[in-house]
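Right, one structure below, let's go through it.
A protein chain is absent from this complex, but the other protein chains hold their places.
The chains carry the letters A, B, C, D and E, assigned in the order they are written, with residues numbered from 1 in each.
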Amino acid sequence: MDEKISNLQRAKVLIEALPYIQKYNGKIVVVKYGGNAMISDESRRAVMGDIVLLSLIGVKVVLVHGGGPEINELLGKIGKQPEFKDGLRVTDEETSEVVQMVLAGKINKSLVALIGTLGGRAIGLSGMDAGMLEARRLSDCLGYVGEIASVNPQAIFDVLDKGYIPVISTVAADSTGHCYNVNADTAASRLAGTLHAESLISMTDTKGILRDPNNPDTLIPVVNVSEVASLIREGVISGGMIPKAECCCEAIRRGVKRVFIIDGRIPHSILIETLTDSGVGTMFHG
Amino acid sequence: MDEKISNLQRAKVLIEALPYIQKYNGKIVVVKYGGNAMISDESRRAVMGDIVLLSLIGVKVVLVHGGGPEINELLGKIGKQPEFKDGLRVTDEETSEVVQMVLAGKINKSLVALIGTLGGRAIGLSGMDAGMLEARRLSDCLGYVGEIASVNPQAIFDVLDKGYIPVISTVAADSTGHCYNVNADTAASRLAGTLHAESLISMTDTKGILRDPNNPDTLIPVVNVSEVASLIREGVISGGMIPKAECCCEAIRRGVKRVFIIDGRIPHSILIETLTDSGVGTMFHG
Amino acid sequence: MDEKISNLQRAKVLIEALPYIQKYNGKIVVVKYGGNAMISDESRRAVMGDIVLLSLIGVKVVLVHGGGPEINELLGKIGKQPEFKDGLRVTDEETSEVVQMVLAGKINKSLVALIGTLGGRAIGLSGMDAGMLEARRLSDCLGYVGEIASVNPQAIFDVLDKGYIPVISTVAADSTGHCYNVNADTAASRLAGTLHAESLISMTDTKGILRDPNNPDTLIPVVNVSEVASLIREGVISGGMIPKAECCCEAIRRGVKRVFIIDGRIPHSILIETLTDSGVGTMFHG
Amino acid sequence: MDEKISNLQRAKVLIEALPYIQKYNGKIVVVKYGGNAMISDESRRAVMGDIVLLSLIGVKVVLVHGGGPEINELLGKIGKQPEFKDGLRVTDEETSEVVQMVLAGKINKSLVALIGTLGGRAIGLSGMDAGMLEARRLSDCLGYVGEIASVNPQAIFDVLDKGYIPVISTVAADSTGHCYNVNADTAASRLAGTLHAESLISMTDTKGILRDPNNPDTLIPVVNVSEVASLIREGVISGGMIPKAECCCEAIRRGVKRVFIIDGRIPHSILIETLTDSGVGTMFHG
Amino acid sequence: MDEKISNLQRAKVLIEALPYIQKYNGKIVVVKYGGNAMISDESRRAVMGDIVLLSLIGVKVVLVHGGGPEINELLGKIGKQPEFKDGLRVTDEETSEVVQMVLAGKINKSLVALIGTLGGRAIGLSGMDAGMLEARRLSDCLGYVGEIASVNPQAIFDVLDKGYIPVISTVAADSTGHCYNVNADTAASRLAGTLHAESLISMTDTKGILRDPNNPDTLIPVVNVSEVASLIREGVISGGMIPKAECCCEAIRRGVKRVFIIDGRIPHSILIETLTDSGVGTMFHG
Partner (left out) sequence: MDEKISNLQRAKVLIEALPYIQKYNGKIVVVKYGGNAMISDESRRAVMGDIVLLSLIGVKVVLVHGGGPEINELLGKIGKQPEFKDGLRVTDEETSEVVQMVLAGKINKSLVALIGTLGGRAIGLSGMDAGMLEARRLSDCLGYVGEIASVNPQAIFDVLDKGYIPVISTVAADSTGHCYNVNADTAASRLAGTLHAESLISMTDTKGILRDPNNPDTLIPVVNVSEVASLIREGVISGGMIPKAECCCEAIRRGVKRVFIIDGRIPHSILIETLTDSGVGTMFHG
């Protein structure tokens, strides 16, 4: 423990978290975790710790994870060149299998096991379990990249109801049972909407939306979804942040109260965002 | 908020409380609160805040309160001299009514209302509600001072089951329905035993058990119940601390895992004792 | 037992009560009990016996009590003069505490204990428990006299659901937690409406509404709420009966099926009203 | 209503029934009703009324009925001579069918319908429903007269659990599905034991057990099962009362607390026995 | 077992039944069984076997039975001439009793027992149990022939909920408790509608609706309820089939999805209709 913080200070910190705990108690919070934010073991452990804590104090956390780098790593090992078109991975049969294996086999179960060592109880699901996500082909030239045709959240509710933390890989089957890779941000947004989540927290490796991308002091803390279009036009939201921001808007439109893009590199950024009076990124609201 | 503690530090404090939260999650903790520890509004608010927080993070808190000074105050107002025999209040009919009114009417409901303003949900009970405590006359010369003839914890389980914090006044009826004053330490001890509580926390206005009562640095942090008799013989435990210590032993004998005598004057001493790695008084164990 | 009634007659009486028992089975009946009707021990015992019986045969009885004389008694003892303005008690801080202590501490718990000795299971509540009644100041010149800002009946439903008789004192806290005295007739009326009670039985020390107040043979057995205004204009309903009658109308408007003003001095008047073919006062309906 | 009993007296009668209602609340009481006690419409209506009342005040009544005279009546109509051996009906295939039809078709459903017109909710069962009673041949020379091979009370518990009064005909199938006539006293005794009934009330057309059968003033109000053998030897219990008394003893041995042989010809004898301080026959206990 | 079907073929048959099992799983299917289709023991055993199987694979089967021939048999035995008016039995008091006894006593309980020997769990009900069917006189000149005044399906839902197969005799009481004979086709149709059954299967001793009654090859497999009137006008539906067809239409109008008239003489016709791709009679739909 941090020796410089007295136990009285510790107690005060806990008591000051009370209104935030009350606010989220019994509510569903979807956390999207993936990409570079997920690389280091230390970060994973910190994020899973935050999730176990939230779960224990009565928040119904649903973890949706992605997996970029590890997919490329395995593709590399089997001698396959990743190929992207408009930022989306061209996914042939073999790549589709690799994605499924890395996401649902390696990352998902490792996160589940990590939660277990931290005293939490998690069950790993994919979009294929109990027909949670049905995919359909997004575009012929992308292969097995799917868009979400329908969402059935029953398995998530059932798993939450039994007291587990659902950890979800965003691979999904089409009506013939073939596996598709589904974008994790899109899936998290759709699920958060269907689950009527109190909030969606999207962990990235950026500080949030910066008015001047080179100046971290220009963070825009709060964005109304009505402003997003003009922020894109102005170039403030650009590149890979555009689809992320659109997912945030989509979640708000589907009924999520608040959506946060936060900096996953900051330790315990979920707890800071959720249980203290300060934010660590950009909040979208309707 | 305390400006000197950064939000990262706050998050760390929360995450460091995780194993303690896990330890107490779903367990019953009986808090005995009374006497001088209860006098100031600020202390009451702090203690009730601690209880609301514990309740929210899944601890089943049962609050047993006493009430010394306010009883004397009302007795004074109606021109009645408090009379004690061997540390026990001689309780005639009129005094018995005053005790009942102050405990079950004033203090109990005020604590319940205070919990409400802090966002908790409490129901105030007395030993008379649903026959929770049956009293019998302790001694003829003390009047309506009762000892506990039997305990029926059903109402407490029912109130906990519905999600409320039970707040309990230690007045009890005998089989004819007459009200008796019951010692709050004794009642808390008996209730904690009957409820199979994980722990009983007795809040006092002392630092705990001191080897040298004049030297606060001689606190004995841990006492095995088998040592209590010799500590009394040696005079280390003396005066009003003797019946308190005996209540602690009794609770351990009835199956409570750990009993704490803590200093209620230290702000948030319950949280420090429960959710940090340091103790703030004396722990009894079996 | 009354020797003059044979056991066959007893059985017939029971069987003749069958349709009335069927009518009230599983329904909520709010009983308002207070004032002079509550003074004698014998009357209290008889009324609590009636309530235990109703509860046992499947009626969900909710008892709302007042407390007039005992409040004055304690105010007298502490040398405080009761002061009334337009029939409402001017309530300073000290008076407010006395009211809380007498109602929630003395009368409530004594009724609860009495029910216990009669074989019933009661839990005493006040408007402060679980935020059941929120008060706001009625008028600046009356001090801590509250009107009801909002009603949350959850605690009553929970207590009924667990099989207890809720016994309710009409003291309530405002949003800061300060205690207010709330008129018991008004509270009973509001609660009966919120609980969708089958009936509200208000026990008084009058025969009901008399066309000629000096002639008990002029009892008006049934009043439609639409007639109340003209009965007040005609002076048939006058004095302290006016607010009572208005509470009856209010309860009907809020959805209570039938409201009875009955004579609490008649032994077992609740049972006579509820389980026989004769009434003992005035029934209001919509 | 009986005009000579005032409403106050009615209320007193109800309140005096309180301890008896409390005693039986939530308990199972098996009523055996049959033979001559069942002949008149008036008697049936009175007995069913008693049962509906008991059911409504929380007693779990299980009605086991017999049917003597109506069986003979139908046998007579089809030109069949009843034939008895040692007091037991010799039962050929055709007789067995007549018994089944009269008991399970006519009497059972008529009692069920009568309970319905009195505001109760009954479901008629036979030993054949859900395998409640399995029969085996008692003796080769008696044909389809069965003894009880096994009892499965699940259907009764399920029907009680859903709030119905089970009304049971004592016909039962053997393992091949063939129907047997089973003695109703024996079946009631076995069922009461298996159901752990609080009491078994056997309605007869006698006053109970008389020391001198010609002198109704010699009723023996209480019999310990240990005395039954000597009462039989002394001839006090004789003839058709012997098997009845043996059923009573058997029920006590199987765990029923109290067994009553009461006079079904006395109107409301069940209520008098159950809800007043006087008995109307002979009580057996262990 | 049929030796000519290999175990592999058996497994294939089972697996080919899968979509049909899925279609009916958890749904209510009302089977009307009566008249000549019910005469032979072999047929009864086969039909009950089908019902036990359907029940076991998750179909909520409700069996409504009639009873023609056995009623006449008993009427004959007691020397009573059956008398019909417009195809309806003239039912005096004595006949009404015979009908009740044969249906609710003999046939009902025998079917219940037969289900038991096949490993199923059934409870026999009549329209009189728990007020399921209330009858009123259909016509003065027919005596105790009733039409259905109201339906209360609660007992059926309760019996299904506890896992039993309800077996229902179509006798019903009027508001005074007197028993009426109710047409079984009508009752099955009304019950199926009230229960929102997935389908109603009416077992007859015909092949279904034949365009040329003398040519079994002219079976009309599917009829839309809108065609029924013209089929009657054309004489295709005639005689006793007219009220049957009208019951089918009525059931469809009350919300039953599909109604089947099938040939009960074909062994296992229920299973063939329900769990294979071929029909064995005429299906009505809306």
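Quick note on the criterion: contacts are C-beta pairs under 8 Å (C-beta built on N, C-alpha and C of every residue); 3 or more make two chains touch, one makes a residue touch a chain.
Predicted model only: the values in this text are computed from it and were never measured.
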- Query: Which displayed chains does the hidden chain touch?
  - Reply: A, E
- Message: Which candidate, A:Q9, A:S55, A:T95 or A:S126, sits in contact with the chain we can't see?
- Response: A:S126
- Message: Using the touch definition from the top, which of A:Y33, A:Y164 or A:F260 touches the missing chain?
- Response: A:Y164
- Out of A:I5, A:I21, A:V62 or A:V112, the sole contact with the unshown chain comes from A:V112
- Message: Which parts of chain A face the unshown chain closely enough to count as touching?
- Response: 74, 77-79, 97, 100-106, 108-110, 112-114, 116-117, 121-126, 128-131, 155, 158, 161-162, 164, 171, 173, 175-179
- Query: Going by the touch rule given at the top, which residues of chain E touch the chain that is not shown?
  - Reply: 1-2, 5, 7-19, 21-22, 25, 46, 49-50, 52-53, 56-58, 118-119, 266-269, 271-272, 275-278, 280
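Here is the rule we use: only the chains that are shown with their structure count from here on.
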- From chain B, how many touching-chain steps at minimum until you land on chain D? 2
- Message: Among the chains here, which has the CA centroid at the largest distance from chain D's centroid?
- Response: A
- Query: Quick one: chain D and chain E, Cα centre-to-centre, how many Å?
  - Reply: 35
- Message: Using mean CA coordinates as chain centres, what's the gap between chain B and chain E in Å?
- Response: 68
- Among the residues of chain D, which ones contact at least 2 other chains? none
